[in-house]
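Here is the structure we will look at.
Note that this complex is displayed minus one protein chain, with the remaining chains in position.
In this document, chain identifiers A and B correspond to the written order of the chains, with residue numbering beginning at 1 in each.
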Amino acid sequence: MALTNLQIISLLIDIFAAAILVTAFLIVSSRSLVFYIRLFAVQSFFLGVVAFLVVLGYGETHILIAAVLTIAIKAVAIPVVLTKVIERLHVRKEIDFIVNVSVSLLLCGVIVILADSVANSILSGQQDNASGVSRVLSVSIAVMLIGLFIMMSRKKAVTQIVGLLTMENGIFLSGLSITYGMPLIVEVGIFFDILIAVLILGVFVFRISKTFESISIESLRSLRH
Amino acid sequence: MNDLFAIIGQSLLQLLLVLATAPLISGIIKKIKARLERRRGASVLQPYFDLAKLMRKEVVVSSVSSWLFRATPYLVFTSTLVIVLLVPTVVTPVSLHWVGDIITVIYLFAFGRFFVALVGLDTGSAFGGLGSSREMSIASIIEPAMMLAIFTAAVTAGSTNLSVIVDNLTTTPASMMNPAHLLAFSGLFVVALAETGRVPIDNPATHLELTMIHEAMILEYSGRYLAFIEWSSQIKLMIFLALLSNIFFPIGMATTWAPWALVVGSVAFFSKVVALAVIVAVVESTNAKLRLFRVPELLMVAFILSLLALFLYFIVGG
Partner (left out) sequence: MNTILFALLLGFPVIGTILCGLLHKRRVLERVSTICSGLTFLSAFWLIWKVVQETNISSPDGWWYADGLSAYIAVIVSGSAFIVTLYSVGYLRRQIRQRKVGGPKVWQYYFLLNAFLFTMMFVLLSNNLGFLWIGAEATTLATAFLVAFYERESSIEAAWKYVIICSVGIALALFGIILTYFSALHVIPAPDNALNWSSLMLVAKELDPAVLKLALIFVLVGFGTKAGLAPMHTWKPDAYGEAPAPISALMAAGLVNVALYAIMRFYILVNKAVDGGFASTLFIIFGLVSMGVAVPFVFLQKDFKKLLAYSSVEHVGIIVFAIGLGTPLSFFAALLHLLNNAVGKTLLFLTAGNIRMAYRTKLMGRVTGAIKVMPVSSTFLILGVFAITGWPPFGVFVSELTIISAGFASDTPVPSLIFILFLATIFVGFINSTARMIFGVPRTAVKGHEADPFSLVLLGLLLAALLLLGVFMPSSLQLCIQNAVTVLCG
């Protein structure tokens, strides 16, 4: 049975969205900082592909520039910046976890269920009006919450940046899924905000490592209360 | 009466096919690994010669072991043969499909594993016990992962019967590319690596006892006992490859016992299995064996991938 173009594109969007979720899980399961950055680059690339697919399938051309920016900034520029930061710091691995890998993975599984119920409550009143991509909303909320989880459960500073960026990816995907993306100017502004935030955080990570022995968040305990 | 003969004949055919070709698949994997390491490697038929050699050799049995030691190779072999009868390989409605479904298969695997683990303890050697405990802890994570991965396919088909699952997919090819299916495939792939004791979970070619898991349990076996155990492992590998290829990509499977369909089916089946075998060999060659305390992390990833696959089926819609 032949599939219409739209069906093929929907299928591809589903696959890539699932792949984005899988990369988020792999970040949670891994210990290597370099791997985190690579996974993030792959994740952003898939996100850009999803954006392109939305443009192709639903004709929302204003996301085209956003898609290009996603790939250029998030899949290329930011990973390069972060890799340079890691190289200078000679830190490779996240060693101590606040929550160990197996438990983290299970918690992320629970998060996916939670995200699904949240997404359902959002979409419940709008079934007939929902955009064609709204299935992906649960995945995007899950990615956002997993990004938040990564930030809370890991200690190294670079990992927290990756967690923040994963969160932003999830939010962008959610924007794509229910609204086909916000107006172009807004999206561009958001991108540059994120880029500058990463640069600033990168500078701080440098300075933290110069003043502390490691870039572990645990050493940032002196300002307790 | 005719039906009965047909069923027996078809089942025997399937059994003979798998029994005959399992060592070949094992040989192919070893050959590819060798080539990737820039060695010539043994011939792909070497496992046959090894099995034949082992059958002729004398059996040495520890004096402190019990009847379990002598019975287990046959128990494991028989249970593996039963599994072969239940898994669709070339033809899709397997003749004995009403005997058992996927849960039966999983429990038959567990049956074999149970006895092998006991044998590891039976001989009284320290390494055997070491292997048994490791194997059991791996199994505790792997079994649910395997169930979940296949359940994802089962939920789509509405039944846990393997033949029904496969049939369902042949009629709706588009659902093969479903993200839930792809995730379940990757989860089951890691499970397959774990169950058959491949790198990165366990190194099947290691001779260092402290790094062994599966090998440690069967360390004391020799002669024909070892031959049966080895053969069972090879059949197990082939069954997993068959499951992976047929549950998720049942292309070209024969639906009748007509000769032409059988030829096409066999070609399709073997190409898929060999392709998967190549992938397994490449994965084994490009990864290092994980340190033991890291293994549960990897297995947890497999479990979560399978769980995610199930979620995604409900979330994104099969």
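Please note the rule applied: contacts are C-beta pairs under 8 Å (C-beta built on N, C-alpha and C of every residue); 3 or more make two chains touch, one makes a residue touch a chain.
This structure is a prediction, so every number in the text was calculated from the model and none was measured.
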Indicate each shown chain that the hidden chain touches within the full complex. A
Residue ranges of subunit A at the interface with the undisplayed chain: 118, 121-122, 124-126, 129, 144, 148, 151, 157, 160, 164, 167-168, 171, 174-175, 178-180, 182-183, 185-186, 189-190, 193, 196-197, 200-201, 204-205, 207-208, 211-212, 220, 222-223, 225
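The rule is simple: only the chains that are shown with their structure count from here on.
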For subunit A versus subunit B, what separation do you get between their C-alpha means, in angstrom? 36
Which positions of subunit A touch subunit B when the two form their complex? 1, 3, 7, 11, 14-15, 17-19, 21-22, 25-26, 29, 101-102, 105-106, 108-109, 112-113, 116, 119, 135-136, 138-139
If we count contacts the way the header does, which residues on subunit B are in touch with subunit A in the complex? 174, 177-180, 182-183, 296-297, 300-301, 303-305, 307-308, 311-312, 314-317
